[in-house]
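In this view, the complex is presented without one of its protein chains, the others remaining in place.
To keep things simple, chains are lettered A and B as they appear, and every chain counts its residues starting from 1.
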Amino acid sequence: MLFRQAKWEEPIVFELSSFSKQTFLIDEEFANEASEALKRIPESLVRSSELKIPNLSEVEVVRHYNRLSQMSYGVDVGPVPLGSCTMKYNPKICEELASDPRVTELHPYQDEEEAQGILEIMYLMQRWLSEITGMDECSLQPPAGAAGEFVGALIIRKYHHDRGLNNKNEMIVPEAAHGSNPASSAMAGFKVVKIPTAPSGETDIEALKSVLSDNTAGLMLTNPNTLGIFESGIVEISDLIHEKSALMYYDGANLNGILGIVRPGDMGFDIVHLNLHKTFAAPHGGGGPGAGAVCVKKELIDYLPVPLVGFDGRSYKLRYDLSRTIGRVSWFYGNIVPIVKSFIYIAALGPALREVAEVSVLNTNYLMSKLRRMRGISLPYGENRWRKHEFVVSFENLLKETGVSAEDVAKALLDRGLHAPTIYFPLIVKEAHMIEVTETETKENIDRLAKAYEEIIELAYRDPQVIKSSPVNTSVKRLDVLVANHPRTLAPTYEHLRRLKSQEV
Amino acid sequence: MPHNWIPNSSPDIKKELMKELGISDVLELFNDVPTEIIFNRDLSIGFGKPLTEYEVRRLFNELISKNRLSNVPSFIGGGVCQHYVPSVVKAILSRPEFYTAYTPYQAEIAQGLLQALFEYQSLIANLYGVKVVNASMYNGSTASAEAVLMAARVKKKKKILVSGCAHPEIIEVMKSWGFGAGLDIVKVQVDLKSGETDLSDLRSKLDKDTAAVFIQTPNFFGVVESALKEVIEETHKFDALSIVYSNPLSLGIFESPGSLGADIVVGDVQGLGVSLNYGGPSAGILGINDEKELLRQLPGRLIGATRTLGSDELGFTMILQTREQHIKREKATSNITTNSSLEAVGAAVYLTLLGSQGLKKLGEAILGRTHYLVKRLLNTSVAEPLFPESLYFREVSIRFRGKKASQVIKLLSSRGVSIGPALSKFYEELSECSLACVTELHTRKDIDFLMTVLEEVLEGV
Partner (left out) sequence: MKLGFVVNPIAGMGGSVGLKGTDGELYEEALKRGAKPVAPSKAVRFLQALSEKGFQGVIVAANSVMGCDYLSSSRLRFSCLDLPDRGKSVTSREDTLRVIEVFLKSDVDLIVFVGGDGTARDVLSVAGTKVPILGVPSGVKMYSGVFATSPEVAAEVVVEFERGNISVDQVEVADVDEIKLKEDLLNVRLYGYAVAPVLEGFVVPSKDLVSGSEEEKWGIAKYFIEEYMFPGVLYFLGPGTTTKAIADLLGLKKTLLGVDAIYERKLVGRDLSESEILRLIEKYGRVSLVVSVIGRQGYIFGRGNQQFSARVLRLVKKTDIFVLATHSKLAGIKYLLIDVGDPELELELSGYWRVITGYGEETVKLVLPACCVDKYLSSGGLTQYLKT
């Protein structure tokens, strides 16, 4: 499929016009009161520094940002097979309903009696997410997955502290885990102990046993893991951890591969976080907003962040009566808009949610079976194992034999109108491509992706320079990373750019 | 169960795919899951069956109609208020290349998104008077917590002084986030006369162990911290960092915190083209002035301008990803990944739509309304501003004479006017007080109506 991305030499907004146009109209009904009040502002606090924000007419603003959007790429345009990101299709009905003013124009401090609709939705979400994960209660407050992990780590910390077990200061995390796992544990004051992955692709249980001690506070695990492989030893692992009076934490980023088929609660996990902007189809927004729920087993409900939504038989209320709460991880109650989108998604699918896991796993293994046979690609770890929602291949051989790297292959995919998968992660695989096509991908597109890989590899052996000079069909070609990061040419704002330009002259 | 959001769920395609894999049942792909944990029943979620789009719509409408919005724009305050969201912002944020995109790791295909975020960084940096702003945090409360952690890392000290006039929920968030690092969050008293941070209490608490002083302006009570410059100067005397939380909508007429000497600035974009959303999502602002010391410790994503390889063409990419190493070096670390890109883009669109012209006018429009409300309160017998001499912007703290605020709020609500929150929610002793908020959405009639109803409701006392 031919692909040419739009290319506009779109000026930075500050350079769109040298004139000052009439901007968005603001009323002057209170001009008198304003000038009275202005006199009362202490002189040092009156704005004297220049506001260098351009003044443009509406059509210029619209065209500028529309043109910028044409030089971007999202799931609505083509596949974005990023591993562990679950970039699935965002149903439009979710978008439309969540933009209802009864959601967007509602103030968080509105009297609960007047917010019964949204509170009921939140309550149902707490229930549904508990059911999906096999847990007993959920908090919707964390604004993203990483924040959810942090909540989990804090809960573990407080739980042990309350039992006088302050020596429990070690959190065990697999080496292949998402980077936010150790960071969130560290934020909660834990020491992080990383354990290796065995050649089977599962966590090395012997290594785990070697570090388990009375100092172990918990184990953070995602299952299926970042290789897309199911930890079949999970029950044994869970028992080992519980024997040491430690807790099991589930990183829900990979839930898409097991929805409705296995539940983390049944695997033995005590705390779970979910990424609503992954598994539950809320859009990714170019880097956010997300929404991360945290679900726990009965014993830990009192530790959840406040408030939760409760129901007293008559109406829905915000509950602050959690006796051991870790406090607030954000102001207000959570990222409501993505929560509403996920609510619509789950409501619409109902029991068909299980189909999500079945098809995402089917799609993944189908693509994997095509890719693994290709020259230059190897499948490290568990070569005889089925994957679940994602798989990781290595281009190590391709690099050795042709000099074409995983990054080069990724750039060549862009040229074919396909967003690249995650590259160079997990770190336990060299020259990695971590691929997750999700259940919303068509067979045609999966075939197209496989064919693209095939073409790229064939070119790599025949004429590697072509691949190494991609992308050429995107808005721009490869960027100068040195200039971008060098202290002398660093430019994170327009002001920096301006100064650099004037220095050059 | 075939579904139109799952293209390969059609039985024919499923069969085809399974044939390729040499299996006859999808569950064979789960043969590595111990049988004792396989979930054998249907999830009891949703409404019993997959719903059609029109069924979902109807269901949602039934639920959401249980929300009641007041006829008049809401007067509820407390960190966020009801502002106007221009149609242009809605239109741009519904561009699918923006909202269905991932984080722009593949820069070549995401130049538009990257440029929009670069523009956000640039616009906010100018607005707040700082050198570098990151591409957003979750919201103002978490941005504040990250700012405090950053100060602790940089200064290698644990004591943080927080103005008692800051939003109580922000302070709670700081405490949870600072827990692992062992931060000592110390509140500075409120001057009960002015509603501003008590300067003498601040001076008594500032010492060489202080890593930073955090102050919000306008503060939680709506009061403008008139001694902001002095606070910043005092802070610097003790080799501590000055963190200032500012309302971006005020910066069209108020001086930028950066030019007053703030080292770290924080804020929230709610109101800059971002709706109330019942509290979230929003985007948090975090910016710094010292590129030598603080840039390496700035968490979150950062977009930078550069050239394409071997040419002069301008391009954008994510930069300084090795900051992670500097940040991980200490106990007071950060874990943020997904943030609030879309809201940041929305804020950029909003700022561009208004321009410096519009921002100034907006600031005056809000200031004017605030002043009007304060005047009306000073001239009524049923209520008064909690701090009568102080200058307010956007939010006003009110004391109702002789009735509990929570009751007044309920009575007003039954008359179609939303006001709040009751300050007893945060301060037990302020049971007769409430916050109120006025924005560009309120007409003179609206404010008059509020006063009329207030007087009616309280006159009988």
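Criterion: contacts are C-beta pairs under 8 Å (C-beta built on N, C-alpha and C of every residue); 3 or more make two chains touch, one makes a residue touch a chain.
This structure is a prediction, so every number in the text was calculated from the model and none was measured.
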In the whole complex, of A:121, A:423 or A:476, the residue touching the missing chain would be A:423
Out of A:109, A:159 or A:190, only one touches the absent chain, namely A:190
Only one of A:22, A:35, A:210 or A:315 touches the unshown chain, namely A:210
Residues of chain B touching the missing chain are 105, 309-310, 317-322, 324-326, 328-331
Even though one chain is not shown, chain A touches it at residues 175, 182, 186, 190-196, 204, 206-207, 210-211, 400, 403, 405, 407, 423-425, 427, 430-431, 465, 468-469, 480-487
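Please note the rule applied: only the chains that are shown with their structure count from here on.
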Whole-Å distance, C-alpha centre of chain A to that of chain B, is 19
